[in-house]
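== chain A ==
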Amino acid sequence: GSESSPPAADGANESTLKVGTIGIAADAALQSAIDKGYFAEEGIDVEVSVVANPPAGIAAAQSGQLDLTYTPSIPMLNAKSQGVPLTVVAAADGYPDDALEQEDLSQVDDTGLYVAADSGIDSPKDLEGKRVSVPARKAQLEVTVSQLVKDDGGDPAKVNWMVLDPASALQSLKDDRIEAASLVTPFTGQAASAGNTLLASPGVEFFEKGAIGLWVAGSAQAESKHDQLLGFQRAIYKANAYANENLDESQKQAAEITGLELDAVKAGATPFWPVEVRLEDVQRTAARMTALGFLAEEPKLDQSLFLSE
Partner candidate 1 sequence: MKRKALNWSLGVATPVLLVAAWWAASANSMNTFFPPLSAIMVRFRELWLFDHFGSDILLSLRNLLLGYAVATVAGVVIGFVTALVPVARWALDPVIHFLRGIPPVALVPIFISLIGFGIEMRVASIALAALFPTLIATVDGIRSVDTTLKDVSSVYRLSRGEKLAQVYLPAAGPQIASGMQVSLQVAFIVMIASEMLGSSEGIGAMTLLAQQSFMIPDMWAGILLLGVIGFGANLVFELLKNRILAWHAGSRRLANS
Partner candidate 2 sequence: MTATAPNSFRRAAGRHTVQEDPMTVRDAAAALPRLEVTALSKTYGSGGSAKCVIEDLTFTVNTGEVVCIVGPSGVGKTTLLKCLAGLQPVTSGAAAIDGRKIDGPPAEMALVFQDYNRSLMPWLTVRKNIRLPLRHLRLQAAELNQRIDTALEAVGLTHAANQYPWQLSGGMQQRVAIARALAYRPEILIMDEPFASVDAQTRFELEDLCLKIRDDFGMTILVVTHDIDEAVYLSDRVVVLGAKPARVLDVVDIDLPAPRDQISSRALKEFADQRTNVLSMIRKPA
């Protein structure tokens, strides 16, 4: 598994970066950066701790308890729009630019919207008035599925959102307690093998391309540990590139981190580790969230969002 020892209070010197992750397959790049000594090359020392969810990580990052944390762009934008000062350090995972051209979107998207085979739901619009599970409210899956519904001519506000952990979502789908479940790997695979139908791949349809998972620091931290974070950026991009090139090795690492069977990892979507974050990608996401009503007003985003020399 990943290193999860708590950061030692006294050992935290200048060159140490405390990094929060949520323990997912995308951490493979981080792990290989550690293993291959990319961080050491930059003269930084990385301490990894697992946080339960992105908001907890963001909270810890903004207060300086973590130097940086993994978060998808949507919770980051939620926080940003509420005035939490955050700086994006690097890309963690995402979609390649040609993602939408794929034949089978589930091969690139690690999220999926499943309905029971005999549910009679054929398109996202049919979800109106139905019970749809999400792992958390106002987070990535609710936003992306809402977009699907809206694009299909439906009203996302009419969907009956249910917060359920993945295991309960699968069970409830089977027991007809919900009509649709939005899931993340490895549960997408389990949903498929249980005979459910994939209705859509909401992630890639919403984001289209670019970085989704981000390494984010509190703005204060971005200033005080500027150099180390730049070092982190360089090292992680090196690792991201390496991970893309050596897919087998990174998938093996992902299996180790998540405790899954290698076959299950391989059967899921192909992961992608971008080596840059583009402002336009983030702006597109923010605009869509605003249009859907998840953000009260579109936050003004410019290059200052990103850590730079």
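One rule holds in what follows: contacts are C-beta pairs under 8 Å (C-beta built on N, C-alpha and C of every residue); 3 or more make two chains touch, one makes a residue touch a chain; residues count from 1.
How these were chosen: all candidates are chains of the complex that A comes from, given by their letters.
Predicted, not measured: the structure shown is a model, and the values here were computed from it.
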| item | value |
| --- | --- |
| Single touching candidate for chain A, where 1 or 2 all sit in one complex | 1 |
| Interfacial residue positions of chain A with respect to candidate 1 in the complex | 53, 55, 58-59, 62-63, 75, 78-79, 81-85, 136-139, 160-165, 167-168, 171-172, 175, 177 |
